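Worksheet: one structure, shown below.
What you see is the complex with one protein chain gone and the rest in place.
So, chain A:
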Amino acid sequence: MALSPFGSRSPSMTVHSPNTAIRLRATAAQNSSTGTASAAVSKPVQNGDRELTEQLNIDVRERYVKDRKVGEGTYAVVYVGHLRHDPSSLVAIKKIKVNAEYKDGLAMDAVREVKYLQELKHPNVIALHDVFSSKDQNLSLVLEFLPGGDLEMLIKDSDIQYGVADIKAWMGMLARGVWWCHENFVLHRDIKPNNLLIASDGEVKLADFGLARSFADPLFNMTHQVITRWYRPPELLYGARQYSGAVDIWSMGMVFAELLLRVPFVAGNTDLDQTSKICEAFGTPTEENWPGVSKLPYYIATDKAHLVPLQGRDFFMRQFPTAGPVGADLLMSMCALDPRKRSTAVQCLRHNWWTIEPRPTKNEDLPRKSGGTKKMGDDLTRRGGELDEGMFKSAARQLDFGMK
């Protein structure tokens, strides 16, 4: 079957239209005639030097106007902008900074982010409308404008009240976004509340694909140094080089727990501390409950006296009463120590928690907070895997896991 490509959901895909031939013809005609209306063509000196791909790039760039800067980090600057022909259509423009120390061309974070966002079009994944480069060869990503801030902001704000129906709505959107990534063989590898941005209509969007990668082929090694520590699963803390979508599911479970408790559930100060906190909370991984775990490079055997037994359903019900028994069961399935026993994204979505009462809150009724644009700016400039220092310092408290 010969396939022909048809449009994309991007607002400006006219340039990227399947009819490149026609488009190129038009560009060529523009080049040979003088004094056309287009702003780009009116600079005659440059125009002679311009190749067609450059012209296409300029056409994309000219389509947007930057309004104001909303965030700046070491890695990127974020602006709010709009489509030139339609001032009401807002976008976020993320300009990747050129790293002077990095001589190997476009940075890996940017490569990954562009690669995966181009493929993942889904209501719960931040939309990439366009990509263009500026004169100084800086790359700019035109992203969906998400003025609702992020989940971290809502979790931390004690003035905001939310209940289990709201959590169900947010978790549902997160689970669908993660499912779509995995269905496309993409691991996100940095799921956490401040990468879950909120659109003006309340929809949750998975953002920051700077650490994402495709599933590796069997036996092919990947790095274990991914995912922000508090959301990192035990297999990565133990240095596993071959892993699956289960790593994202663990992070999802941690976000679920944090939404319920309004503080991070296991917040270690170091990687080692993180591992021991996980053991304290969920039980010590052993060959019995997790066959093969002792072969992982950083696995440390615990002596018998300090073994914490694997936590059962009653622990989750006691620890997370607001979730209800069915919700606690779903959470438990996301937090299985052995990644092979952890639920997959599809299994999570098929859980009956979604269908029992209370029904998830409708998007328009979800709690929201102002100041989200600034938060979006901060979130989009952060580099993947970075932990905002002091993020929960005041809020963090020693959790009692009911062991003593």
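The rule we apply is simple: a contact is a pair of C-beta atoms (placed from the backbone, for glycine too) under 8 Å apart; a residue touches a chain by one contact, two chains touch by 3 or more; residues count from 1.
Note that in this section contacts and distances are computed from a predicted model.
Remark: of the listed names "Conserved oligomeric Golgi complex subunit 4", "RNA polymerase II holoenzyme cyclin-like subunit", "E2 ubiquitin-conjugating enzyme" or "Anaphase-promoting complex subunit 2", the one matching the undisplayed chain in UniProt is "RNA polymerase II holoenzyme cyclin-like subunit".
Only one residue in the set A:Arg213, A:Arg229, A:Lys277 or A:Arg382 touches the chain that does not appear here, and it is A:Arg213.
For the chain missing from the display, the contacting residue among A:Arg68, A:His85, A:Lys103 or A:Lys304 is A:Lys103, taking the whole complex into account. One of A:Thr53, A:Thr74 or A:Gln242 touches the chain omitted from the figure, and that residue is A:Thr53. Within chain A, the residues in touch with the undisplayed chain are 1-8, 16, 18, 20-21, 24-25, 27-28, 32, 43, 45-46, 48-49, 51-54, 56-57, 103-106, 108, 111, 114-116, 118-119, 121, 131, 133, 135-137, 183-184, 213-214, 216-217, 222.
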